[in-house]
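Below are the structure tokens for one structure; questions will follow.
All protein chains but one are shown at their positions in the complex.
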């Protein structure tokens, strides 16, 4: 249950509400996203009615469907996530995020980053800590990978988006001033990670888990927002495909208009993981932009056959260039590049629970 | 197994091959699509080797993967299906096929057809014989529906595509000179229907069954082509979605580039059935065109809330108009309309099996 | 919409109702399953209210969910399909139906049939007309296959269940006195076939399509029952599996208790197609019986590696014997065999539509 507080409500009013709930054997937790809310559990309906009348309370929601902060109902206008001058969402043109699956070496990441920049990317993607299904596969360069990404940012001006695999490494991401933390599909419902990233205040890219519906995905975003972080970008990357499917996952492009209807958060599309084969990536990328995606997350590699991870689904720099040119010809991607990233500072916000 | 015959091979050579197979206890069937082929079963590998050496034989294929006539390997250039001056496939711009789910009355079908024509449709879609999951739902007007469609064609010049539900009604489709026979998703593997439609020579739109992979779909097309009919247009309309999905099916747009790679047949996309809700149809339609679809099949209704069938997924004429305008602005749909259909004649080809 | 007629209602009353509907521009169709019903379309709610008051009408159902004749609501007690002394459903012990995927030769079918009989099968399964995804695969022996099955029945006393692929061959099934006509998964929504088989009066085994939910499956049964045939046995054989699945389909054993709740019709389980690999068939067969299935449909072959169809999923006669012995030891299968089939006569019932 959710108690929505008036914007002018005071600390004392909040405390009075929470005391009342706990007195009655319930549990109350104050969250301070943009405006304050109190999450309540274990209350009788009559107590909730009583709470609705307390000073400082704007409204009490019995049934939120798990979605309030991220809902269009609460915020009709689009959220625009701005990262060092680059806007994602709203009326901003689609943003290009490109790069290798994994950071493999200085040479590899710089080569690819230069190609990506030239093709018009605003962000470099690349994994330093790789979650791998197979424990005997390459798990990423670790902190060394973050250092290389940081160097790319400083030298080429690209923003960096990279995946957080373990909550224990979150401070490294903050230390290296990663611009956007990716929460991978496997961790979409790792609530501890969602809460911690929410407290970090760093912009988040939240990938959809292939077994999850849109409602569950938006509820995962809600966990992040409840901790005060509203810089959330959603990323559609395909859902479970049927046996016999030639693609690795099934890209769900209906998610683009559906999320737009249900939420104010921006949504980008990753055609690479969905396809699983570079041959089909450009068609899916064009389709995603046409459907209204706020950006593309694409795997690129200059020597894909030797890539340590996801080589088959990485397109070449030439294909990336051709894809972007096509989108520009349609007026669906701007020629101006958003490459002016300077450093920003984040620190872990103290937990309030 | 498949024996591919030389183009200059003679009737006598064909017969000699078939006799040899039957002598050895096998079964052989001559098919005459563009070029002749003989389908063989129950032969030993050594007999096949022997047959490979007989006069008239170009090659013997032990393993076709069920796909030869429809494969890019056999025909590298795109098939263009031309129906009364309107081309589907190849370099032709995307074709618009629009109309109601079901023909309900003269007034309804003419109103919608006029809207569709004005919006730029070359084809009117609309069901006369409706396959319905629920036996107590409206099953279509039957032959009266075909008559109304025929009248629309004659008066408005639109081509007609409508679904064949029962093989027993195929002659009615021929009698009323239906331009393109739709095989619905439920009948994609109704082999008797595929064979009969193949013999009819009438252009076919073959919808994908939501439980079937692309390979199975192309093998269904092969059944039609084996009977001598190469006028086959594929139609993607969504595969089985996961529990909790808000869309009725999951539109598989990767099918567009994959089919292009595997086959020379044109592919159109039906976003209406995939979405199941009109709100998401335009975004999916734009995505389909961007992915490279040869056409769109869209349900439209001027009074969707009163439609006898699939109302919730039918867009309004105004939305159709807006969708087409947007595609035209991108240069993805031509302003010239292909509305000049005259009558054509088909008759059932005699079975050769 | 459905008008349920009183059991004592007269022909004249029926006609009066139908005239009233047609007068008002609607369509009415009389069906005579056990009791008479009239299916109505195109009526206003007020007309339906009026019809509810006409003589002969028991009740009018606006919303049947597509299921009335097959529902528990209409018939609380289990349907028991009795075929020449062998009962399927109700309190009868699970029935064993075993045999090859396809009839290949007299020697093959007799060898397997004898093994099946010895293991306790009441039915021989085996296809004469095989629907094959791949047009270049073995399509069955055709009528010769039906003749061989007929011979097995006469000499070994086993009942015969075999698939109807094409509606045009239904009279051959009747001529050869097939005991139970199988409607395969691909034809579950071939409504023409459902109606014709419904009129034949021959007991039907209706397989579930892998893309269809339980409600759609029961609605397919409703089509058969509406034509007057209530001898319907449902067969669960697996639904679409996810990419990466090692089994061919995903066996949905929850269908057993769910169908029992929704319908009075018996349900048997085919573990062979679901598994796609003989190694996992016995475990799934035991699970199906434990879940409450009314029977098992199992593919057996004495030389599975040479089978022309579905060899990998066919178990050996020895494995079948061991499986049945295990079920008998648990008291889940009787030692008495139901092998006393005599011939029965069916003929096509005249269409009443």
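Labels A, B and C are assigned to the chains in the order they are written; within every chain, residues are numbered from 1.
One rule holds for everything that comes next: a contact is a pair of C-beta atoms (placed from the backbone, for glycine too) under 8 Å apart; a residue touches a chain by one contact, two chains touch by 3 or more.
Keep in mind that this is a model prediction, so the values were computed, not measured.
J.: Can you tell me which of A:190, A:229, A:245 or A:313 touches the chain that was removed from the display?
T.: For the chain that is not drawn, the touching residue is A:190.
J.: Which residue from C:104, C:177 or C:252 sits in contact with the chain not drawn here?
T.: C:252
J.: Sort through B:108, B:122, B:137 or B:240 and give me the one touching the missing partner chain.
T.: Going through B:108, B:122, B:137 or B:240 one by one, B:240 is the residue touching the chain not shown.
J.: Quickly run down the residues of chain A that touch the omitted chain.
T.: Per the touch rule, chain A residues meeting the hidden chain are 1-2, 39, 41-42, 61, 64-66, 68, 131-139, 165-168, 186-187, 189-192, 209-211, 216, 219-220, 222-223, 226, 239-240, 308.
J.: I need the residue numbers on chain C that touch the omitted chain, in ascending order.
T.: On the side of chain C, residues 211, 213-216, 239-240, 242-247, 250-254, 256-258, 261, 274-275, 279-280, 282-284, 286-292, 330-332 touch the unshown chain.
J.: For the chain that got dropped from the picture, name the residues of chain B it touches.
T.: Given the touch definition above, chain B has residues 240-245, 248-249 touching the missing chain.
To be clear about the criterion, only the chains that are shown with their structure count from here on.
J.: Name the chain whose C-alpha centroid is farthest from the C-alpha centroid of chain C.
T.: Farthest from chain C by mean C-alpha position: A.
J.: What is the distance in Å between the mean C-alpha positions of chain A and chain C?
T.: Using C-alpha averages as centres, the distance is 49 Å.
J.: Please compute the C-alpha centroid of chain A, do the same for chain B, then give the distance between them in whole Å.
T.: 40
J.: Among all residues of chain A, which ones touch two or more of the remaining chains?
T.: Within chain A, residues 240, 242-245 contact more than one other chain.
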